[in-house]
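Would you mind keeping the following structure in view while I ask a few things?
Only one protein chain is missing from this complex, and each of the others stays in its spot.
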Amino acid sequence: MIIALKKDTCREERERLITWLESYGVRTHLSEGEFQTIIGLVGDTTRIDTDLISGLEIVESVTRISEPFKKANRKFHPDDTVIQVAENVAVGGGQFQFIAGPCSVESEEQMETVAKAVKASGAGILRGGAFKPRTSPYDFQGLHEEGIRLLLEAKKRTGLPIITEIMDIGHLPLFEQVDIIQVGARNMQNFELLKELGKTDKPILLKRGLANNLKELLMSAEYIMAGGNERVILCERGVRTFETYTRNTLDLSAVAVLHELSHLPVVVDPSHATGHARYVKPMALAAAACGADGLMIEVHNDPPHARCDGPQSLTPEQFDDVVKSVRKVLDALKGA
Amino acid sequence: MIIALKKDTCREERERLITWLESYGVRTHLSEGEFQTIIGLVGDTTRIDTDLISGLEIVESVTRISEPFKKANRKFHPDDTVIQVAENVAVGGGQFQFIAGPCSVESEEQMETVAKAVKASGAGILRGGAFKPRTSPYDFQGLHEEGIRLLLEAKKRTGLPIITEIMDIGHLPLFEQVDIIQVGARNMQNFELLKELGKTDKPILLKRGLANNLKELLMSAEYIMAGGNERVILCERGVRTFETYTRNTLDLSAVAVLHELSHLPVVVDPSHATGHARYVKPMALAAAACGADGLMIEVHNDPPHARCDGPQSLTPEQFDDVVKSVRKVLDALKGA
Amino acid sequence: MIIALKKDTCREERERLITWLESYGVRTHLSEGEFQTIIGLVGDTTRIDTDLISGLEIVESVTRISEPFKKANRKFHPDDTVIQVAENVAVGGGQFQFIAGPCSVESEEQMETVAKAVKASGAGILRGGAFKPRTSPYDFQGLHEEGIRLLLEAKKRTGLPIITEIMDIGHLPLFEQVDIIQVGARNMQNFELLKELGKTDKPILLKRGLANNLKELLMSAEYIMAGGNERVILCERGVRTFETYTRNTLDLSAVAVLHELSHLPVVVDPSHATGHARYVKPMALAAAACGADGLMIEVHNDPPHARCDGPQSLTPEQFDDVVKSVRKVLDALKGA
Partner (left out) sequence: MIIALKKDTCREERERLITWLESYGVRTHLSEGEFQTIIGLVGDTTRIDTDLISGLEIVESVTRISEPFKKANRKFHPDDTVIQVAENVAVGGGQFQFIAGPCSVESEEQMETVAKAVKASGAGILRGGAFKPRTSPYDFQGLHEEGIRLLLEAKKRTGLPIITEIMDIGHLPLFEQVDIIQVGARNMQNFELLKELGKTDKPILLKRGLANNLKELLMSAEYIMAGGNERVILCERGVRTFETYTRNTLDLSAVAVLHELSHLPVVVDPSHATGHARYVKPMALAAAACGADGLMIEVHNDPPHARCDGPQSLTPEQFDDVVKSVRKVLDALKGA
C-alpha cells in the first residue's frame, strides 16, 4: 500500500500516522521529495481500511498494491480448488462441468423431460429457478417451495445434483437438500446473505454483479470464505455496458484474470450474458477455449412457452450440440 | 407495445398470438409490409411479459412504448406525492429537505454533537448508519442494534426524525421506531426485501443501484408500492462509469427525468456520489438548482477519524455553509 | 420504423406527417388507441432521419425496427464477403488469418526479425504502427514516413502484405503501397477520414471505438462502403467499462452479433483489448472458438524494451505457441 501525503505535512502528524500504521504489523518506508512525500507499506495490509486513511487531512491519496482479499487469493493458495458437489461430480481443477436446466421450474413434467435430456447429453448438474428475481413485480416470480420440491423430485429420478438460487436468508431452511446454492448477480453484494452462507457447508455459486469489477467479486467470495465456507464457485455472466444487441456484455477475460488472482473455480453463463439462444453456442465454445471450469446453460423443453427467459433458452437438441462441440474444443486443447 | 414479426410467419400462428394478446384486454392493430409485419398493442400492457413474447419463434423483436410501471407513474397520478415523515417534516412537493448525519453511528457523544449541529443548521432529518454494507469483510460493519439505539437517543434529544439503512428483512423489528427506512444502492433489486417493505407503513428511501437505469429504479419503487406502501422517496447517488476522479458519476439529469416520469419525491446524495468532501458543495448546489426535493449529506464532527467514509464527510461548519448557499439558490429560483 | 404520436394530436398534423413520410417511398399504417396512436412504416427507411421526426411536436417517440445500414447488412448480401489482400492472402469466409507484428515500427532490424518470425509461425499479414495515437503528447508518436518505409522493406523481404494505421487524411499518399489501411478505435467516427477512405480501393480494417456499439461500428463501415469501397474488415478490440484488471473489456459476443448482422469479416485484437501479454493466448483461443475470421496480435522481439505497449506484446516464441493452439481449436471445430 502506498500513501501519498499532501505537500506541507508537519513532521509530527506524519510520525503519528506511521506509528499507527505500524501498529497493524506492517513495516513502513518513507520517501520524501520536492513534490511529494510517500509512505510505502510492506506486509499484510488486508485489514487496513483505505477509507480511514484517505480521510486523514494530511493524506493526498492511497493506492493498494497487493489485493485486499486473502482466502480467495492464489498467492496464499497456489493450487486450484476442486469442489466436490456429489459423489462423482466435482467443479474446478480441470473437471469441466455442464450445469443445465430451465430458467424457472414450471412443472414436474417439464423438470423430468429437461433433466433426463441434459443428463443424457452430459450435464453433471441440474439447474432450475424456484425463486426468480424479476425487474417487474407483475412478472412471474417462481414456484418457490413447490419449485424446490420439483427440483428434488428430478434429482431423485436422475441422480443429478441440483443448483438453485437463494434470494433471502429466511428461505435457507428450504435449501437443506439443495447441492449448490446460487447467489444471483443482484445479490452479489447482499453482504448479510453472504455472511449467512459462510456459515453453511454447501458449495456456493457466486455470480458477478452487473456493475461489479473482479476485485469486488473476489471480496464477496471472501465474505463467504471468512465465515468458514471455502467452497465458492465464481460465475461470469456479463456486465452492463452501453451495448444493446446483447442483454449484457460477456467479459471472458474475467476467466483468465480470475484464474490468475484466485484458486477458486470459474464457470460461465452464456445464456444470461447474451440473452439470445443463438449466441449461446459461440460463447460457450469461447468460454471453454479460454479455460473456464464449466458452463451454466439454460435449457427448456419448449422455449417459446417458457414462463421466463424463453428467448435465451436452448432446446435439448441444441444443448446436445453445444456439449458435443465444447468437448471437441476441450479435447483439442488438452495440454495446450 | 410493438411486436415485429419474422418475415415468413404463417397466418395461423399470427392469429393465435393476436388472440392470446387480446385476452389481456389490449387491442391490436396489424400492419403488413414487404420487409416487416408489425402488431401494435394499445391499452394497459403493464401485465404483459415482454420476455414471454420475444421468446416466441415468430417474433423478431418487442418494443415497449409506454412504461411498465403504474403506481409510480405520473401519468396516472399527476400531482406530486408529499410524504409526511413527522409532524412538521415532509418530503416532496416543494418541501426541500436536508437529511444529514454521519456515515456510521459511532458513539453517543458523536451522535449528539452531530445531531445538534445539523439541526441548528437547518437539517430536518438525521441520518446515521447502524448496518454498513462494506466491500471488505474485514472493514467496520456498523454498531447494529446499538447503533439504532444511539440514533433513537439522538432523536429523543433533538426531536429530529431519523433515517437508517436496512440490509436484511430479519432486522425489520429493530426498525420499529425508525422514521424512514433506507434501501441502499446494492439492495435496490433485493426484491424480497422490497416486497417486505411494501407491507410496512414506513416511508422508504430507495437509492438507485450503481448500474441501474431509471426504469429499473421505478420498477423497484413499484415493488414496494404494489405491496401497499406508496410512501417511497427516490434517491440519486451516482452510477458507475469509467471515470475515476469521483467515486461514482452523479447523474443529475435523473432528477429531471424522474420528476417527469413519476410523482414520487427525488433527493440527491452528493456525498456518496462524489466520494470527496470538496465536491459535495458544488453538487449540492447543482442538485437544488435542477429541482431535487432534498439532499442527503454526510456530516461528521471529526471526518479524519470517522470509522467509515471520512473523505466524503463534511464538518458541521462546512454543512452549515452548504445549507446557506443551497437556500440562496432555492430562494432565487422560487417561481422560476 | 414505429412512430408513437402524442396523445392529443389533431388529425391534420397527423395527415401532414403521413404524407411527408410516404414521399420517401415507404408505406404507413396507422393504429389509433385510447392511450397511444402509432404509425408503422414499412419499406426502406434507411434514408429517413429519426432525429428529424422525433423533433416534431406531435411525436412522442421513434423506434427503428430494421437496421439503418444497408451495404453492410447481411439481409441484402447473404454471403460472407471475402477480401483478397494479396495473391494468396484473403480475409473472411473461413480464411482464418493471423495478423502479427510490433505495436510500433522501431528499426529495420526489429522489423526483419519480427516479420520473419511471425511468417515462420504462420502469420499471413504483417502489422506495425508508423503513426501512433498516444494519450500523452510527450510519449513516442511513431516513426511516421520512415516507419512506412521500414514496413515496405519488411514486406519486400518476406513477401507478407502489410497493414498500418492512418491518423489523418493528409497522410494518405504515404499509404500507396500499404495493403490494408487500419482505422484506429479513436478514429472510428472520424467521418471525414472514413469518406476519404471510401474513395480508395484498399481494404480497410475498421476498429470498434471504445464507447461505440455495434450499430455505430456498422454505420461507420457504411460510410466507407457508401463511398464505393466495400472491402471493409471489422475489428473488435474491447470497449471501455469500469473493470480495471484489463485495459478494456473484450466483447467476444460482438463476433457472433456482427456475423449475424453483416457479411463483412470480423477479426479480434486480444492484445489491445486486454493490455497484458499473459491474457492474449486465452482470448485468442476464445476468439477462434466463437467464429472470428482472424486475429491481430502484437509481437515484439524484445517486449520489455518495446517503445510502446510492451506489456501486451508477445515474444515470437509465445506467438508461435498461440498459432499452434488456435489451429487446434479451428481444426476441432471444422464443421461443428
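Read from first to last, the chains carry the letters A, B and C; within each, the first residue is number 1.
Simple rule for what comes next: a residue touches a chain if its C-beta (ideal position, glycine included) is under 8 Å from a C-beta of that chain, and two chains touch if they have at least 3 such contacts.
A quick note: this is a predicted structure, and the numbers were derived from the prediction, not measured.
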{"item": "Sole residue of C:38, C:167, C:180 or C:250 that reaches the chain not shown, by the stated touch rule", "value": "C:167"}
{"item": "Residue in contact with the excluded chain [from C:8, C:51, C:87 or C:201]", "value": "C:51"}
{"item": "Option from C:15, C:109, C:176 or C:192 whose C-beta touches the chain left out", "value": "C:192"}
{"item": "Touching residues (missing chain, whole complex) on chain B", "value": "211, 213-215, 239, 241-246, 249-257, 260-261, 273-274, 278-279, 282-283, 285-291, 324-325, 328-329, 331-333, 336"}
{"item": "Chain C, residues in touch with the chain not shown (by the definition above)", "value": "46-47, 49, 51-52, 54-57, 68-69, 131, 133-141, 167-170, 186-187, 189-193, 195, 209-211, 216, 219, 222-223, 226, 239-240, 303-311, 313"}
{"item": "Missing-chain contacts mapped onto chain A", "value": "2, 4, 27, 29-36, 38, 40, 42-44, 60-61, 63, 65-66, 240-242"}
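Note that in this section only the chains that are shown with their structure count from here on.
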{"item": "Neighbouring chains shared between chain A and chain B, ordered by label", "value": "C"}
{"item": "Rotation angle (°) superposing Cα atoms of chain A on chain C, nearest 5", "value": "180"}
{"item": "Geometric centre: closest chain by C-alpha means", "value": "A"}
{"item": "Cα-centroid distance, chain A relative to chain B, in whole angstrom", "value": "27"}
{"item": "Rounded Å distance between chain A and chain C, as computed from the means of their C-alpha atoms", "value": "31"}
{"item": "Gap in Å, rounded to a whole number, between the CA centres of chain C and chain B", "value": "39"}
{"item": "Multi-chain contact sites of chain C, meaning residues that touch two or more partners", "value": "241-242"}
